[in-house]
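Note that one protein chain is taken out, while the other chains of the complex remain in position.
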(Lines give C-alpha, C1' and ligand atoms only; values in the text may rest on other atoms or scores of the structure.)
Protein backbone atom coordinates (compact mmCIF):
# COMPACT_ATOMS: atom_id res chain seq x y z
CA UNK A 1 0.00 0.00 0.00
CA UNK A 2 1.31 3.40 -1.03
CA UNK A 3 0.66 6.53 1.02
CA UNK A 4 1.53 10.11 0.17
CA UNK A 5 2.83 12.38 2.94
CA UNK A 6 0.70 15.56 3.09
CA UNK A 7 0.98 18.78 5.11
CA UNK A 8 -1.32 17.48 7.86
CA UNK A 9 1.05 14.52 8.38
CA UNK A 10 4.04 16.74 9.08
CA UNK A 11 4.84 18.92 12.07
CA UNK A 12 6.84 22.09 12.71
CA UNK A 13 10.01 19.97 12.60
CA UNK A 14 9.38 19.67 8.85
CA UNK A 15 9.01 15.89 8.90
CA UNK A 16 6.26 13.34 9.57
CA UNK A 17 4.97 13.59 13.17
CA UNK A 18 6.12 10.37 14.86
CA UNK A 19 2.68 9.10 15.93
CA UNK A 20 1.55 9.22 12.31
CA UNK A 21 3.62 6.15 11.43
CA UNK A 22 1.24 4.16 13.65
CA UNK A 23 -1.61 5.78 11.73
CA UNK A 24 -0.08 4.73 8.40
CA UNK A 25 0.25 1.14 9.66
CA UNK A 26 -3.36 1.09 10.82
CA UNK A 27 -4.56 2.54 7.51
CA UNK A 28 -2.61 -0.15 5.69
CA UNK A 29 -4.15 -2.88 7.89
CA UNK A 30 -7.63 -1.52 7.20
CA UNK A 31 -6.91 -1.19 3.48
CA UNK A 32 -6.29 -4.95 3.28
CA UNK A 33 -9.99 -5.34 4.10
CA UNK A 34 -11.33 -2.39 2.12
CA UNK A 35 -9.59 -3.34 -1.13
CA UNK A 36 -11.11 -6.82 -0.80
CA UNK A 37 -14.55 -5.22 -0.46
CA UNK A 38 -14.69 -6.11 3.24
CA UNK A 39 -14.63 -4.18 6.53
CA UNK A 40 -12.15 -4.76 9.37
CA UNK A 41 -15.04 -5.74 11.66
CA UNK A 42 -17.05 -8.96 12.07
CA UNK A 43 -20.20 -9.22 14.14
CA UNK A 44 -19.41 -6.07 16.09
CA UNK A 45 -15.91 -7.29 16.92
CA UNK A 46 -12.66 -5.93 15.56
CA UNK A 47 -8.92 -5.98 16.21
CA UNK A 48 -7.64 -3.59 18.87
CA UNK A 49 -3.99 -2.77 19.49
CA UNK A 50 -2.74 -4.22 22.77
CA UNK A 51 1.01 -3.81 22.51
CA UNK A 52 3.44 -2.08 20.21
CA UNK A 53 7.19 -2.14 19.84
CA UNK A 54 8.40 0.37 17.28
CA UNK A 55 11.67 1.65 15.86
CA UNK A 56 11.90 4.99 14.13
CA UNK A 57 14.81 4.61 11.72
CA UNK A 58 14.60 7.54 9.29
CA UNK A 59 12.16 10.33 8.53
CA UNK A 60 9.74 10.95 5.70
CA UNK A 61 8.91 14.47 4.60
CA UNK A 62 6.21 16.38 2.73
CA UNK A 63 5.44 14.89 -0.70
CA UNK A 64 7.23 11.59 -0.09
CA UNK A 65 5.48 8.46 -1.32
CA UNK A 66 5.89 5.76 1.28
CA UNK A 67 4.97 2.08 1.29
CA UNK A 68 3.70 -0.12 4.12
CA UNK A 69 4.51 -3.84 4.23
CA UNK A 70 2.95 -6.44 6.51
CA UNK A 71 3.88 -9.81 7.89
CA UNK A 72 1.69 -11.89 10.16
CA UNK A 73 4.08 -13.38 12.71
CA UNK A 74 1.48 -15.53 14.43
CA UNK A 75 -2.28 -15.99 14.41
CA UNK A 76 -3.66 -17.28 17.70
CA UNK A 77 -7.08 -17.96 19.19
CA UNK A 78 -8.01 -14.38 20.08
CA UNK A 79 -5.03 -12.39 18.82
CA UNK A 80 -2.42 -11.95 16.14
CA UNK A 81 1.13 -10.67 16.13
CA UNK A 82 1.86 -8.47 13.18
CA UNK A 83 5.11 -7.02 11.90
CA UNK A 84 4.79 -3.91 9.74
CA UNK A 85 7.37 -1.70 8.13
CA UNK A 86 7.30 1.62 6.30
CA UNK A 87 9.55 2.13 3.32
CA UNK A 88 10.73 5.17 1.38
CA UNK A 89 11.82 3.67 -1.92
CA UNK A 90 14.19 0.87 -0.83
CA UNK A 91 14.99 2.30 2.61
CA UNK A 92 13.16 1.04 5.68
CA UNK A 93 12.28 4.10 7.76
CA UNK A 94 10.03 2.55 10.42
CA UNK A 95 9.22 -0.90 11.77
CA UNK A 96 6.69 -2.02 14.30
CA UNK A 97 5.63 -5.28 15.87
CA UNK A 98 2.17 -5.18 17.34
CA UNK A 99 -0.14 -7.54 19.16
CA UNK A 100 -3.73 -7.09 18.04
CA UNK A 101 -6.56 -8.62 20.00
CA UNK A 102 -9.91 -9.48 18.44
CA UNK A 103 -12.39 -7.89 20.83
CA UNK A 104 -16.07 -7.11 21.23
CA UNK A 105 -17.30 -4.56 23.76
CA UNK A 106 -13.76 -4.34 25.11
CA UNK A 107 -13.44 -8.10 25.73
CA UNK A 108 -11.21 -10.53 23.76
CA UNK A 109 -13.15 -13.12 21.79
CA UNK A 110 -12.28 -15.96 19.39
CA UNK A 111 -11.24 -14.67 15.99
CA UNK A 112 -14.19 -15.15 13.65
CA UNK A 113 -13.65 -18.09 11.24
CA UNK A 114 -14.28 -16.03 8.10
CA UNK A 115 -11.86 -13.38 9.41
CA UNK A 116 -9.22 -16.04 10.08
CA UNK A 117 -9.61 -17.48 6.57
CA UNK A 118 -9.38 -14.05 5.02
CA UNK A 119 -6.20 -13.20 6.95
CA UNK A 120 -4.65 -16.53 5.99
CA UNK A 121 -5.59 -16.01 2.34
CA UNK A 122 -3.57 -12.79 2.23
CA UNK A 123 -0.30 -14.76 2.45
CA UNK A 124 1.37 -11.96 4.37
CA UNK A 125 4.82 -13.46 4.48
CA UNK A 126 7.11 -10.99 2.71
CA UNK B 1 -11.19 28.24 26.86
CA UNK B 2 -7.42 28.15 26.55
CA UNK B 3 -5.65 25.74 24.20
CA UNK B 4 -1.92 25.12 23.85
CA UNK B 5 -0.49 24.61 20.35
CA UNK B 6 1.49 21.35 20.25
CA UNK B 7 3.67 19.71 17.59
CA UNK B 8 0.79 17.66 16.20
CA UNK B 9 -1.18 20.88 15.57
CA UNK B 10 1.54 22.34 13.37
CA UNK B 11 2.64 21.41 9.87
CA UNK B 12 5.86 21.61 7.85
CA UNK B 13 5.15 25.32 7.31
CA UNK B 14 5.99 25.74 11.02
CA UNK B 15 2.56 27.08 11.96
CA UNK B 16 -0.83 25.64 12.91
CA UNK B 17 -2.34 23.59 10.06
CA UNK B 18 -5.35 25.60 8.85
CA UNK B 19 -8.01 22.93 9.39
CA UNK B 20 -7.01 22.72 13.04
CA UNK B 21 -8.67 26.06 13.82
CA UNK B 22 -11.99 24.34 13.12
CA UNK B 23 -10.88 21.61 15.50
CA UNK B 24 -10.10 24.17 18.20
CA UNK B 25 -13.54 25.72 17.76
CA UNK B 26 -15.24 22.34 18.00
CA UNK B 27 -13.21 21.42 21.10
CA UNK B 28 -14.24 24.73 22.68
CA UNK B 29 -17.91 24.07 21.85
CA UNK B 30 -17.70 20.60 23.41
CA UNK B 31 -15.83 21.95 26.45
CA UNK B 32 -18.84 24.18 27.26
CA UNK B 33 -20.72 20.95 27.93
CA UNK B 34 -17.91 18.96 29.54
CA UNK B 35 -16.99 21.64 32.05
CA UNK B 36 -20.66 21.77 33.09
CA UNK B 37 -20.56 18.01 33.64
CA UNK B 38 -22.69 17.41 30.55
CA UNK B 39 -22.17 15.85 27.12
CA UNK B 40 -22.84 17.62 23.79
CA UNK B 41 -25.50 15.01 22.97
CA UNK B 42 -29.12 14.56 24.05
CA UNK B 43 -31.15 11.45 23.35
CA UNK B 44 -28.82 10.32 20.59
CA UNK B 45 -29.00 13.69 18.87
CA UNK B 46 -26.21 16.26 18.64
CA UNK B 47 -25.20 19.37 16.73
CA UNK B 48 -23.64 18.82 13.32
CA UNK B 49 -21.88 21.48 11.27
CA UNK B 50 -23.88 22.45 8.19
CA UNK B 51 -22.16 25.58 7.00
CA UNK B 52 -19.00 27.48 7.81
CA UNK B 53 -17.62 30.86 6.83
CA UNK B 54 -14.13 31.39 8.15
CA UNK B 55 -11.40 34.00 7.97
CA UNK B 56 -7.80 33.13 8.69
CA UNK B 57 -6.28 36.39 9.94
CA UNK B 58 -2.95 35.50 11.55
CA UNK B 59 -1.06 32.33 12.44
CA UNK B 60 -0.35 30.61 15.74
CA UNK B 61 2.81 28.61 16.22
CA UNK B 62 4.22 25.86 18.45
CA UNK B 63 3.86 26.63 22.16
CA UNK B 64 1.39 29.49 21.73
CA UNK B 65 -1.49 29.61 24.19
CA UNK B 66 -4.64 30.55 22.29
CA UNK B 67 -8.14 31.34 23.46
CA UNK B 68 -11.51 30.56 21.84
CA UNK B 69 -14.50 32.85 22.32
CA UNK B 70 -18.11 32.12 21.39
CA UNK B 71 -21.21 34.09 20.60
CA UNK B 72 -24.57 32.56 19.78
CA UNK B 73 -25.95 34.70 16.97
CA UNK B 74 -29.33 32.99 16.81
CA UNK B 75 -30.99 29.92 18.27
CA UNK B 76 -33.76 28.54 16.08
CA UNK B 77 -36.06 25.52 16.10
CA UNK B 78 -33.58 22.93 14.82
CA UNK B 79 -30.38 24.94 14.45
CA UNK B 80 -28.16 27.65 15.84
CA UNK B 81 -25.82 30.18 14.31
CA UNK B 82 -22.60 30.53 16.21
CA UNK B 83 -19.76 33.01 15.89
CA UNK B 84 -16.41 31.86 17.24
CA UNK B 85 -13.02 33.50 17.27
CA UNK B 86 -9.52 32.41 18.19
CA UNK B 87 -7.24 34.84 19.98
CA UNK B 88 -3.52 34.99 20.61
CA UNK B 89 -3.28 37.35 23.57
CA UNK B 90 -5.29 40.38 22.38
CA UNK B 91 -4.98 39.66 18.65
CA UNK B 92 -7.81 37.90 16.81
CA UNK B 93 -6.18 35.32 14.53
CA UNK B 94 -9.24 33.42 13.28
CA UNK B 95 -12.99 33.92 13.14
CA UNK B 96 -15.73 31.64 11.98
CA UNK B 97 -19.49 31.79 11.70
CA UNK B 98 -21.12 28.40 11.57
CA UNK B 99 -24.59 26.99 11.28
CA UNK B 100 -25.04 23.95 13.47
CA UNK B 101 -28.05 21.70 13.04
CA UNK B 102 -29.38 19.52 15.85
CA UNK B 103 -29.68 16.12 14.21
CA UNK B 104 -30.41 12.50 14.97
CA UNK B 105 -29.51 9.72 12.53
CA UNK B 106 -28.57 12.40 10.03
CA UNK B 107 -31.96 14.17 10.18
CA UNK B 108 -32.61 17.62 11.73
CA UNK B 109 -34.85 17.53 14.79
CA UNK B 110 -36.17 20.07 17.30
CA UNK B 111 -33.48 21.19 19.73
CA UNK B 112 -34.08 19.40 23.01
CA UNK B 113 -35.59 21.71 25.66
CA UNK B 114 -32.92 20.98 28.26
CA UNK B 115 -30.26 21.61 25.62
CA UNK B 116 -31.90 24.92 24.69
CA UNK B 117 -32.04 26.02 28.31
CA UNK B 118 -28.42 25.07 28.86
CA UNK B 119 -27.28 27.02 25.78
CA UNK B 120 -29.30 30.05 26.86
CA UNK B 121 -27.88 29.84 30.39
CA UNK B 122 -24.35 30.22 29.02
CA UNK B 123 -25.04 33.88 28.12
CA UNK B 124 -22.70 33.65 25.14
CA UNK B 125 -22.87 37.28 24.14
CA UNK B 126 -19.29 38.55 24.41
CA UNK C 1 -8.10 12.44 -6.67
CA UNK C 2 -9.46 9.51 -4.71
CA UNK C 3 -9.15 9.28 -0.93
CA UNK C 4 -10.09 6.40 1.34
CA UNK C 5 -11.75 7.18 4.69
CA UNK C 6 -9.79 5.48 7.51
CA UNK C 7 -10.40 5.13 11.26
CA UNK C 8 -8.31 8.21 12.08
CA UNK C 9 -10.58 10.30 9.81
CA UNK C 10 -13.71 9.38 11.72
CA UNK C 11 -14.90 10.39 15.16
CA UNK C 12 -17.09 8.91 17.89
CA UNK C 13 -20.14 9.95 15.84
CA UNK C 14 -19.14 7.16 13.41
CA UNK C 15 -18.60 9.50 10.47
CA UNK C 16 -15.82 11.71 9.10
CA UNK C 17 -14.89 14.48 11.56
CA UNK C 18 -16.03 17.71 9.91
CA UNK C 19 -12.66 19.50 9.85
CA UNK C 20 -11.20 16.60 7.89
CA UNK C 21 -13.04 17.65 4.72
CA UNK C 22 -10.79 20.73 4.68
CA UNK C 23 -7.83 18.36 5.09
CA UNK C 24 -9.01 16.28 2.13
CA UNK C 25 -9.30 19.42 0.00
CA UNK C 26 -5.81 20.55 0.99
CA UNK C 27 -4.37 17.09 0.27
CA UNK C 28 -6.02 17.17 -3.14
CA UNK C 29 -4.58 20.63 -3.86
CA UNK C 30 -1.10 19.43 -2.87
CA UNK C 31 -1.49 16.25 -4.89
CA UNK C 32 -1.92 18.33 -8.06
CA UNK C 33 1.69 19.37 -7.55
CA UNK C 34 3.08 16.09 -6.26
CA UNK C 35 1.69 13.99 -9.13
CA UNK C 36 3.34 16.42 -11.56
CA UNK C 37 6.64 15.90 -9.75
CA UNK C 38 6.47 19.39 -8.24
CA UNK C 39 6.04 20.84 -4.75
CA UNK C 40 3.33 23.34 -3.75
CA UNK C 41 6.03 25.88 -2.90
CA UNK C 42 8.12 28.24 -5.04
CA UNK C 43 11.08 30.19 -3.70
CA UNK C 44 9.96 29.79 -0.09
CA UNK C 45 6.47 31.04 -0.90
CA UNK C 46 3.30 28.99 -0.94
CA UNK C 47 -0.48 29.36 -0.92
CA UNK C 48 -2.10 29.98 2.45
CA UNK C 49 -5.81 29.80 3.14
CA UNK C 50 -7.31 33.23 3.84
CA UNK C 51 -11.03 32.60 3.66
CA UNK C 52 -13.30 29.60 3.43
CA UNK C 53 -17.00 29.16 2.81
CA UNK C 54 -18.07 25.57 3.17
CA UNK C 55 -21.24 23.51 3.04
CA UNK C 56 -21.46 20.11 4.65
CA UNK C 57 -24.12 18.28 2.62
CA UNK C 58 -23.81 14.60 3.53
CA UNK C 59 -21.45 12.42 5.54
CA UNK C 60 -18.81 9.91 4.55
CA UNK C 61 -18.04 6.94 6.78
CA UNK C 62 -15.27 4.43 7.41
CA UNK C 63 -14.13 2.64 4.26
CA UNK C 64 -15.80 5.02 1.83
CA UNK C 65 -13.79 6.01 -1.23
CA UNK C 66 -14.32 9.70 -1.86
CA UNK C 67 -13.23 11.96 -4.70
CA UNK C 68 -12.15 15.61 -4.64
CA UNK C 69 -12.79 17.91 -7.62
CA UNK C 70 -11.34 21.37 -8.17
CA UNK C 71 -12.25 24.45 -10.13
CA UNK C 72 -10.18 27.62 -10.21
CA UNK C 73 -12.74 30.44 -10.10
CA UNK C 74 -10.23 33.23 -10.55
CA UNK C 75 -6.46 33.65 -10.58
CA UNK C 76 -5.35 37.12 -9.51
CA UNK C 77 -2.05 38.89 -8.85
CA UNK C 78 -1.36 37.47 -5.39
CA UNK C 79 -4.30 35.13 -4.83
CA UNK C 80 -6.67 32.62 -6.32
CA UNK C 81 -10.25 31.65 -5.63
CA UNK C 82 -10.80 27.94 -5.71
CA UNK C 83 -13.96 25.89 -5.62
CA UNK C 84 -13.59 22.32 -4.41
CA UNK C 85 -16.10 19.57 -3.84
CA UNK C 86 -16.00 16.13 -2.29
CA UNK C 87 -17.99 13.32 -3.87
CA UNK C 88 -19.12 9.90 -2.73
CA UNK C 89 -19.82 8.12 -6.00
CA UNK C 90 -22.14 10.58 -7.80
CA UNK C 91 -23.34 12.40 -4.67
CA UNK C 92 -21.74 15.70 -3.67
CA UNK C 93 -21.21 15.56 0.10
CA UNK C 94 -19.14 18.71 0.66
CA UNK C 95 -18.32 21.89 -1.20
CA UNK C 96 -15.99 24.72 -0.34
CA UNK C 97 -14.93 27.98 -1.91
CA UNK C 98 -11.64 29.27 -0.62
CA UNK C 99 -9.41 32.25 -1.20
CA UNK C 100 -5.75 31.25 -1.19
CA UNK C 101 -3.05 33.89 -0.98
CA UNK C 102 0.46 33.31 -2.28
CA UNK C 103 2.62 34.34 0.64
CA UNK C 104 6.21 34.38 1.84
CA UNK C 105 7.08 34.89 5.51
CA UNK C 106 3.42 35.67 6.14
CA UNK C 107 3.22 38.43 3.50
CA UNK C 108 1.31 38.22 0.19
CA UNK C 109 3.53 38.32 -2.89
CA UNK C 110 3.03 38.07 -6.64
CA UNK C 111 2.25 34.54 -7.75
CA UNK C 112 5.41 33.10 -9.26
CA UNK C 113 5.23 32.95 -13.09
CA UNK C 114 6.05 29.23 -13.28
CA UNK C 115 3.42 28.57 -10.60
CA UNK C 116 0.85 30.57 -12.59
CA UNK C 117 1.64 28.66 -15.77
CA UNK C 118 1.40 25.35 -13.98
CA UNK C 119 -1.98 26.22 -12.45
CA UNK C 120 -3.29 27.38 -15.83
CA UNK C 121 -2.02 24.22 -17.51
CA UNK C 122 -4.18 22.08 -15.20
CA UNK C 123 -7.34 23.30 -16.95
CA UNK C 124 -9.31 23.08 -13.71
CA UNK C 125 -12.67 23.93 -15.17
CA UNK C 126 -14.82 20.88 -14.52
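The letters A, B and C name the chains in turn, as written, and every chain counts its residues from 1.
Here is the rule we go by: contacts are C-beta pairs under 8 Å (C-beta built on N, C-alpha and C of every residue); 3 or more make two chains touch, one makes a residue touch a chain.
Since this is a predicted model, take the numbers as computed values, not measurements.
A.B. asks: Checking the contacts here: which visible chains does the omitted one touch?
C.D. replies: Contacts of the omitted chain with visible chains: A, B, C.
A.B. asks: Given the contact definition stated above, which residue among A:4, A:18 or A:67 touches the chain not shown here?
C.D. replies: Answer from the full complex: A:18 touches the omitted chain.
A.B. asks: Tell me where the left-out chain touches subunit A, residue by residue.
C.D. replies: So the residues of subunit A touching the missing chain come out as 13, 17-20, 22-23, 26, 46, 48-56, 59, 106.
A.B. asks: Touching the absent chain: which residues on subunit C qualify?
C.D. replies: Output for subunit C: 7-8, 10-15, 17, 19, 61-62.
A.B. asks: Could you pull out which residues of subunit B are in touch with the chain that's been left out?
C.D. replies: Contacting residues on subunit B, toward the hidden partner: 4, 6-8, 23, 26-27, 30-31, 33-34, 39, 62-63, 65.
Keep in mind that, in the parts below, only the chains that are shown with their structure count from here on.
A.B. asks: Where the centre of all protein Cα atoms falls, which chain's Cα centre is nearest to that point?
C.D. replies: C
A.B. asks: Rounded to the nearest whole Å, what is the centre-to-centre distance of subunit A and subunit B, using the mean of the C-alpha atoms as each centre?
C.D. replies: Between these chains, centre-to-centre, one finds 33 Å.
A.B. asks: Rounded to the nearest whole Å, what is the centre-to-centre distance of subunit B and subunit C, using the mean of the C-alpha atoms as each centre?
C.D. replies: Using C-alpha averages as centres, the distance is 22 Å.
A.B. asks: Scan subunit A for residues touching two or more other chains and write them down.
C.D. replies: 7-8, 62
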